[in-house]
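Quick one: structure below, then a few questions.
Note that one protein chain of the assembly has been removed; the remaining protein chains are unaltered in position.
Moving on, here comes chain A:
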Amino acid sequence: MPPSQLERRLRRFFNIPLKGENSEFRSGLVSQYPDERKDTIQRVIAAMTVGKDVSALFPDVLKNIATHDLEQKKLVYLYLMNYAKTNPELCILATNTFVQDSEDPNPLVRALAIRTMGCIRVDKMVDYLAIPLKRTLKDDNPYVRKTAAICVAKMFDLNSKMCIEQGFLDTLMDMLNDSNQMVVANAISTLLEISKMSDSNLLKMDSKITKKLLITLNECTEWGRISILTALADYDTNDSTEVDHIIDKVTPQLQHENPAVVLSAIKVIIKQLDKISNERREHLQRRLASPLCSLLSNPPEIQFVALRNIRIILERYPEMLSNDLQVFFVKYNDPLYLKLEKIDILVRLVTTDNAALLLAELREYAMEVDIEVVNRSVNAIGQLAIKIEQVSKKAVEVLYELYMNRSTYVLEQLIIVIQNILRRYPTKYLPTVITVIADLNFDDLSTPESLSSYIWILGQYCKQIPHLEDRLQTMASQFQEMDPLVQSAALTAIVKINLTKSSPKIRQILQQILNEATTKIENADVRDKAYIYWRILSTDDEKLQKKVILKKLPILESTIEKFSAPLLRQLVDEISNLGSVYYKPGAAFVRLRSGDDGAFVDNATLQSKRLEELQQMAKSEIVNNAVKAENLLDFDESAEDRQGAQEEQEEEKIEVSASSDSAANILDELSDLFSGLSTQPAKNVSSSSASPAPHNSGNHEDLLNLF
């Protein structure tokens, strides 16, 4: 804009000193030339976009609100939305313009005004919002109505009480009968949104509304269809004719070009699948297969979410996609996360018919560059071998081949997989496994998982392993530095070997490991396990030892992870929502905010929860101690009895009951303490025989220090 630039230059030249950007903006905003004003507003918004704080210009920007230039109006409105909070009082000055605009002859302006007004998040604004909102909800123009419908959600967010009092929610329900599809769709979306906000169900679906929605469905925009389908998915159908009607009207949506419409439609149908005849269900399952596969003809991020949903659907209906294996083959350009996800699906689709094909494909992936893909593929080959017996031989051959061109990172995963295969086929592939193991040493492996698998194989097949004693010697020498997982495996292995293939050398190693495990290892599990073995071994009952230690493991049926049944039910409801990606129901990760200080509230509740837990812990501690105290007293009593001491027994008994009372009193006392009072805790402890009591008081003092 040459004139304004020239002017700016002149100003600069003559009198106005440069005071930085803001003062330059300020003078531009009050310029007498409309072009310069608009230009300045644009530059202010540009500054806002890059994160500069231009809130100080609020009054000057506000002066430009009354304009007929729609673009300028939009920019000023945008500025208002962003900085309303910094100048709540000044915002009220804008209401007049908003209200005026909401009566403008141009529907675009009316809609813009009502849209923006709802976005000005200032409490006082709500008071002015109700009237124009009521008017625009009944506007002649559908564009204005559909915008106003959403504004109800904004108002609910600001002041839910007022929103309900003014009857806006009822108006929304009425709007479901609007003649315009987009208004209906937005009314649905808004009701769903408000339901989520208030954690209640406001959209009361009945068969009449359902019918109406099914008709609207075909006329809607893609996003409107998604809202309607979402509402339908949650609808609990009454009878079979309704189920049929829904399925008939929803299935054509599977051909929609927007993948989100397709997945939403799939969800609606899946939710009805249990209510129809077997024959029809099978037919529909077949029908869902290709739309599901087509979800993969999208950008990788969309594919990723689709795959997570497919996993859920597959667990519910495992046969659905077994003819479509190739769709899930990994492409070279797929991002890493997508490759891993695809491999995960591939193993779930395998049947006896396509297993050989999949194995050949997995073999290719196992030779890829990415370590993660290689590891996942090796694991998948194992899963495949375990699931489908017919290809297990080939799978083992492939694993052996991978081992031969070994790179260290394959090795770790390979050993784990071999262990699993042995658990499934205990002897079938032993010769191959032994050649692999014969070649391997402890130093070749580094992760705890692979090491413990290796050790397990040593223990299980000790008779076939060459140079067994040397290997065990190395194992024993490194025992103390090992991960607890590996130590535990080593313990079991050496005990097993001692029973099946004993020799002086092995007995010596066993003794060394048991010694170290019981004296030098800090991990309680390993220590306890060692003690238990030691006990069993010292019984000298070899039959018992063998019965306990060499117990046969159950055959491994599958190594493919599965959801638990209740979780799966919840996940079907989560299809296409965030929960389907996390594999968790919504309640597990959604934290509803409570006002702007949500974080603070969260912290506070968290702290009070922790406090409760501590109190609980303290209480149970004390109860335990009290029980112990009684026991001790009993013991004393009986001891004294045996000694036949001279003291009067009655007195003794009174004392005993008194001290056990005292322990109970401490409990009450303690809860008093936690509720804020601080009395001397040791008051009741008078008896000399109740030695645990002072210990108790020490306990609470520790606890009190915690707070």
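Just so we're on the same page, contacts are C-beta pairs under 8 Å (C-beta built on N, C-alpha and C of every residue); 3 or more make two chains touch, one makes a residue touch a chain; residues count from 1.
One rule holds in what follows: contacts and distances are computed from a predicted model.
Engineer: Using the UniProt record as the reference, specify the protein name of the hidden chain from among "Ubiquitin-conjugating enzyme E2 J1", "Ribosomal RNA-processing protein 40", "Putative exosome complex component RRP41" or "DEKNAAC103985".
Structural biologist: "DEKNAAC103985"
Engineer: Looking at A:Asp170, A:Glu319 or A:Asp370, which residue reaches the missing chain?
Structural biologist: Per the contact definition at the top, the residue touching the missing chain is A:Asp370.
Engineer: Looking at A:Ser297, A:Ser503 or A:Ser558, which makes contact with the chain not pictured?
Structural biologist: Here the residue in touch with the unshown chain is A:Ser297.
Engineer: Check each of A:Leu213, A:Leu263 or A:Ile418 against the chain that is not shown and name the one that touches it.
Structural biologist: A:Leu263
Engineer: Quick one: which of A:Val61, A:Leu284, A:Ile415 or A:Ile455 touches the chain that's been left out?
Structural biologist: Touching the chain that is not displayed is residue A:Leu284.
Engineer: Of the listed residues A:Ile270, A:Leu340, A:Ile418 or A:Ile509, which contacts the missing chain in the full complex?
Structural biologist: Going through A:Ile270, A:Leu340, A:Ile418 or A:Ile509 one by one, A:Leu340 is the residue touching the chain not shown.
Engineer: In the full complex, which bits of chain A touch the chain not displayed? Write them out.
Structural biologist: 38, 42, 45-46, 49, 51, 68-71, 74-75, 78, 81-82, 105-109, 115, 118, 121, 141-143, 146-147, 150-151, 153-154, 157, 180-183, 186, 189-190, 193, 196, 218-219, 221-223, 226-227, 230, 251-260, 262-264, 283-291, 293-294, 297-302, 304-306, 309, 324, 326-327, 329, 331-338, 340, 360-361, 364, 367-372, 574, 576-582, 586, 589-593, 599, 602
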